[in-house]
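Let's look at chain A:
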Amino acid sequence: MDVQAISAELQTRFSLPEGALKVQRATRLWVDVDMAGFPALFDHIVKGMGFNILCTITGLDLGADLGYIYHLAHDCGIMVNVKTRSPKGSTVKSVTPYFPCADLYERELVDLLGAHVDGLGPGPRYPLPEDWPVDEHPLLKDWTPKGATPAGDAPAAGAPAATPAQPASPPPAAPAEKGSTPA
Partner candidate 1 sequence: MSWVVAGVNILIFPGMFFLLVLGLAGQFVDRKLYARLQSRVGPPWFQPVADFFKLLGKESVIPEEADRRMFVMAPVFALAAVVAAYLYIPLWSTKPIFSFYGDLVVVLYLLLIPTLTFFLGGWYSRSIFSTLGAVRSITQLFAYEIPLLIALLSPALLADTWSISGMTAYYQAHPWYWLFNLIGLGVALVTLLGKLERVPFDAPEAETEIVAGSFTEYSGRHLAFFRMAIDAEAIVSSSLVAAVFLPFGLGLPLWLGIIVYLAKLAGILFVLALLRTVFARLRMDQMINFCWRYVAPIAFLQVIIDLVLKEFL
Partner candidate 2 sequence: MSDIDRVVTVPIGPQHPALKEPESFMVDLRGEKIDAVRIRFGYNHRGIEKGCETRSYTQDLYLVERVCGICSFSHSTAFIHAVEEIAGLEVPVRAKYIRTIIGELERIHSHLLWLGVAGHEIGFDTLLMYTWRDREQVMILLARLTGNRVNYGINTYGGVRRDIAPDMMPEILKVVDSLEERTKHYIELAMREQTLIQRLSGVGKLSKEDALFLGTVGPTARASGVDRDARRDDPYLAYPDLEFKVVIDDHCDVYGRTIVRLGELMQTYSILRQLIKKIPDGPITVKAPRRIPEGEAVSRYEAPRGEDVHYVRGNGTEKPERVKVRAPTLANTASVGKMLEDGYLADLPIVVAAIDPCFSCTDRMVGVRESGTESRGAGRKTMTWEEVSRYGVEWHKARGLDFSSLGIPGGIEA
């Protein structure tokens, strides 16, 4: 299969606007599509063209929107990256009917970027712990760690006394501490 042929087929079939298709190199194609056109395009690439490997789903914080990139690969080595976007708070459809392994990738979008994925079955959270606040999404650009002390600083005064302070010991000793010199 040839990347130009794939590009041409997508262009004619879905009448994509100028610049929506970008051939980066012989095995990389980028497709920009809006949310409305996404399901049909995705279905055609997977079912019609045989791109049956979902490498991963990347979520992006684009300011007002969340971006999604579906990295699809074919056995011949060509990779089509389908990019789409939707406003924050809106819902995207799950691709788990096509790829069951997308489950963890989509849970990542939910946990780390606050995406709403429609059709994601029940299951444990991933990758954040169960007691992590549901409205905190670390990969959003305006999110900063809360309550964390900058690296290298001592814990703030008045920190819980329950945790015994580390004795001010030297760093783990080199093997030469017994006074023996290297041979």
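In the analysis below, a contact is a pair of C-beta atoms (placed from the backbone, for glycine too) under 8 Å apart; a residue touches a chain by one contact, two chains touch by 3 or more; residues count from 1.
Candidate selection criterion: all candidates are chains of the complex that A comes from, given by their letters.
Everything quoted here is computed from the prediction, not taken from an experiment.
Trainee: Just give the number of the candidate touching chain A here, out of 1 or 2, all from the same complex.
Mentor: It is candidate 2 that touches chain A.
Trainee: Give every residue of chain A touching candidate 2 within the complex, in rising order.
Mentor: Going by the criterion above, the answer is residues 24-25, 27-28, 30, 52-56, 58-61, 69, 71, 73, 75-77, 79, 81, 99-105, 112, 124-129, 138-139, 170-183.
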